[in-house]
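Structure first, commentary second.
All protein chains but one are shown in place.
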Amino acid sequence: MNREQLSRTLQQHGAVMVLGTLVIVGSLAFDSFATPANAASVVVSSSFLAIIAIGMTFVIISGGIDLSVGSLFVLGGVLAAYGSQYGMLVALLLPLAVCGVVGLLQGLVIARTGMAPFIVTLAGLLGVRGLMLAISDEGATTYLVKDRAFAALGQGEILGLSYPVYITAVLALAAMVLLQRTGFGQNVYAIGGNEQAAALMGVPVARTKVYVYVMSALLAGLAGALNAARLSSGVTILGIGLELDAIAAVVIGGTLLTGGAGGITGSVAGVLLLGVIQSLINQVGNLTSAFQQVVSGLFLALVVVAQRLLSKAQRLT
Amino acid sequence: MRRTELEAVLEARGVSKRFPGVLALDGVSLALRPGEVHALVGENGAGKSTLIKVFTGVYQPDGGELRYQGGPAAFGTPLEAQRAGISTIYQEVNLVPMMSVARNLLLGREPRGRLGVIDAAAMYGEAERVLSGYGVDTDVRRPLRTLGVGAQQMVALARAVSVDARVVIMDEPTSSLEPREVETLFGVIRRLRDSGIAVMYVSHRLDELYRVCDQVTVLRDGRLAHTGPLAELERLRLISLMLGRDQNEVRTEGLTSFSREHAEGDERGSGNGAPVVEARGLTRRHVLDGVDVSVKPGEVVGLGGLLGAGRTETAKAIVGALPLDGGQVLVAGAPLRAGSTSAAIRAGVSLLPEDRKAEGIIPTLSVRENIALAALPSMGRAGVVSEAKIDRIVEIFMRRLRIKAASPHQLVSELSGGNQQKVLLARWLAVRPKVLLLDEPTRGIDVGAKAEVQALIDELAREGLGVLLISSDLEELVEGADRILVLREGAVVGELSGDEVTEERIMATIAEQSDGRADA
Amino acid sequence: MAELTHDRGGPRGRVAVLKPQVFAWVQDYGVYAAVLALLLFNVLFTPHFLDASNFRTQLVQVTPIVIVSLGMALVIGTQGIDLSVGSVMALAAALVVLYLGYGWLPALVVAVIGGAVVGAAGGALVAYVGVQPIVATLALLVGVRGLANVLVPQLVEFRNPDLIALGSSSVAGIPVIVLIAAALTVIVLFVVRRTTFGRQVVAIGGNRSASELSGLPVRRVLLLVYVISGLLAALAGVLATARLQASDPTSLGMFIELSAITAVVVGGTPLTGGRIRVLSTVMGALLMQLLAATLIKHNLPQSWTQMVQAVIILAAVYATRKRETR
Partner (left out) sequence: AKGEEPQSAPAAASSAGQQVVETPSGTAGPTCTLEQFGGTKFDLKTATVGFSQSEKEANPFRIAETKSIKDEAAKLGITDLKVTNAQSQFSKQITDVQQLIAQGVKLLVIAPLNSDGWEPVLQQAAAKKIPIITVDRKINAKACSDYLTFIGSDFYEQGKRAADRMIDALGGKGKVAILLGAPGNNVTTERTNGFKDRVKEKAPEITISFEQTGEFAREKGQQVTEQLIQSNPDINGIYAENDEMALGAVTALKGAGKEPGDIKIVSVDGTRSAVQGIVDGWLHAVIESNPRFGPLAFETAQKFLNGEAIPDKVIISDRDYDTGNAKDSLGEAY
């Protein structure tokens, strides 16, 4: 029994362990790796992906997938920057409202028509980016953030870490409680584990799905808005391929793509893992761009295999 | 006041339901009254599960009317039905395998702590308490899928009954239960009835019906064949109603399945000849502990034991579907490559799995493709399949097993449970095995089909096939098997053969071995 | 069918019986209808649409996507997904110029072997290690494109007349690469419909543990499926390179995985596996190609193009969806 619990923890925290190993190896290999400044840069830049990954975790546990987050991220940023000319409140509410509506539409289509989430959100990916291009004059207009208060939301610091890090931490904690300790969270696990059974057990399947996609879209929009505040502008070339990063982080974190199992801690660890890998590659300093890609592909494969072997260890008992 | 005069709590009036190609329900009426246990019976595919799903909002009826508590009712979703007080255990265990036992049990009504957040400790405590009332002692934190099918069924039962319900519907709840658990279940049903709850009960085990049910409704081919008090209906008449055949015809054909003479073992090859398959010292931590089994050609060996005794594991180990820590399987004296199901099948050892839905059918394929699946390599040349050969095999087995399907091209997932089981049997017979391991082969099969399957086993054994029969139905085990091994906690604790093969002896063997702990 | 002929319920009854059949028809042949509709629109509103050269252009442009989609359809049939196809195309482009000195055929063989090796790596991760297909192939997507760039760091133009001819010559007015794609389609169709392997692929996608218990060589089949996908992607890469008359590992095949997946899904193959529709997949690819061409020819800005594509994908998949969830 003890053994079993041990290996179960191993599996659940496989990503955390791989992360720890990597950090130790990195610190031993490079002097400038384990510095506070470098750590801060990894944590800060990871926080936006982490916010998206939190939403993605819910979606994937529910048995779905959300490819639209990259586009929503850039749309959120453009809208926030645009809205910031009317003040902080608009800068936050405008992206949340629009992204929320997109999430709602995607959720409704997925829940009501039974179309595959992959394809619905792929359409979302295209459509939302089109929308972003439409409101930014085919990407030519970059709105600047004029509102100081809003910009401070992305740039202000406590203890060397900017606000988005703390916002991410709070969101992650809230998401953990939501997932583990509320009826909604249980419903998410249930429909991911066995949708038919969940329906027969009285889980409001359609409604839960809609919530999940709305949440994911809201978080992607929020991440975009915070990023716009950090960059002080609504950059239009962001977010391409971001959905794959988010999915990779979540899956590396131990969440099953087939749904029904997983958690927030793993996803956050997965995001940090990706950040640390990148940082390590930068430490080497003189790799050509092509080699950098080879190395990150290898790293990714290694991490996934390590994670997988750790989780297999549990199966054997 | 007689029960029948009470007003019905749940009622169907002339309900119809059509699926592409089948009229699953055709003007069926049924009234369920408070405090009665109402049996719903019929052959496989008669429409029982469909009727239940219409009652509970899974399907919307194409015609007719539903009434609940005196007024018209239409449940859009199972949730609505459940909220209104109709609690259901569906035929296929419908829980979430990856969630923990406790979360499955209490999904939707977890105990809340401060701030309305789920109180995990209280939840686990509550789950343990509830389940021990159903004789399930297990770590409620572990994923449900790690439990045996029977234990899962008890969780589903506990879940359904512990909701405040006016109507409890059970679709074949006993098909995967042990005798002792069946007793627990009956206790629950009687308690429900006494507190004025209406119970609808579907089962193919007729004895059970007579023990707990008051009323009976018989469906045949989607139509109402009979409804009335059960006590007034003798067994033979009930069967003839279900099958739609004359009583005399039913009587002469007989109900049991296994011809008596084999039990004596004169025609079958029991006792002589070398074993065709021999498993030695199968060992796997926590699951199997040095199990020895051997089957000779033409012999039917039964595996007995309680839930979780390791029967399924034994069978899976023999076909190489379960990684082992130790032990060896010999086929005709030659060792099998470990861990390879295809090697086992090529050597002539096949397993009909217990969990039809998860391990048996390929839901996206047709009946035809499902039957031909395992035999594919022999169905063509150079990797190109011969459609004609497949057609021939499929034809033969659909006829021989009387598989009821609109056509061979119908999706297997659209068949009734019993017919799906026959499709799987056909799949295994099509590879012409030397030994067939049957894990609960007649679970969820109607009397008619059950008899057919049993007769088939019999016939195959006579033709020289070795059979390992796992069944929770003791009667079936006793009548079918020449020799019975009794398992407990992954080890063989007794072997019965010849005259010893009786229900009493099996019970005694299990009891005598587990006495020390069962009551502790 | 039988019900139609026996129906005596008057017009209402007939409609009631007909309706589900219409649905079923749309489900099965919706893509064909959509392609027809789009063709019709273009005939009416696009100048010079009926020129033979136009059809040649569309077919030539869709070829790489069709070839990649064929492999993708097999992978999706096993409940998997292959994100690495675009990078495999890039790798093939790199290998083909690296070995062009030996002649076009050896170079092509090397490129295709390279694709097969990448496919085998992905397949091994999926089948033997048990990594989820989307991440296994995502790692390859990143790494293999990098590898292609390491091998050929920048676009290389080549002059080998045979390879250029492969990309630009025609037989009986039909471009060679289109003929190749058609031949591959027929082969894959045959494999799926008529071979043991094809049946095993869909069975594994439909229920993996049942397939295991039925003695299917599950891992081997999975491995092979990814190898085939890699092979086809590499071949598509070589053909695209031949057509471009230059090897461009940086941008060749970028995002083609999404186009291929879209083609497969729009064609009615469910992402949940267990079913493969080959011809409809080709139709799905054609639909997306025609759509892109229509939008370009009418000079819509990128924003509009993307939004219209989104709507059409949704509409097409909505029409062909199965009524089950997931």
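Note that the chains take the letters A, B and C in the order they are written out, and that residue 1 is the start of every chain.
Throughout what follows, a contact is a pair of C-beta atoms (placed from the backbone, for glycine too) under 8 Å apart; a residue touches a chain by one contact, two chains touch by 3 or more.
Computed from a predicted structure; not experimentally measured.
Taking every chain of the complex into account, the chain not shown here touches A, C.
Contact with the omitted chain, checked across A:Leu153, A:Val235 or A:Ala301, is made by A:Val235. In the full complex, chain C touches the hidden chain at residues 46-49, 51, 53-54, 57, 60-61, 97-102, 149, 151, 153-160, 168, 240, 243-246, 248-252, 254, 293, 296-297, 299, 302.
Of the residues in chain A, those that touch the hidden partner chain are 32, 35, 37-38, 40-42, 44-45, 48, 133, 136, 138-140, 142, 144, 151, 154-155, 162, 227, 230-233, 235-238, 240-241, 275, 278-279, 282-283, 285-286, 288-290, 292-293.
Simple rule for what comes next: only the chains that are shown with their structure count from here on.
The centroid of the Cα atoms in chain A and the matching centroid in chain B are 44 Å apart. One finds 29 Å separating the Cα centroids of chain A and chain C.
Shared interface positions of chain C, defined as residues touching 2 or more other chains, are absent. Residue positions of chain A touching 2 or more other chains: 196, 256. For chain C in complex with chain A, the touching residues are 83, 125, 129-132, 134-136, 138-150, 153, 258, 261-262, 265-266, 270-272, 301-311, 313-314, 317-318, 321-326. The touching residues of chain C, when paired with chain B in their complex, are 20, 24, 194-197, 199-200, 202-203, 205-207, 209-217, 273-275. Of all residues in chain A, only 1, 177, 180-183, 186-187, 189-190, 193-194, 196-204, 256, 260-261, 316-317 touch chain B in the complex they form.
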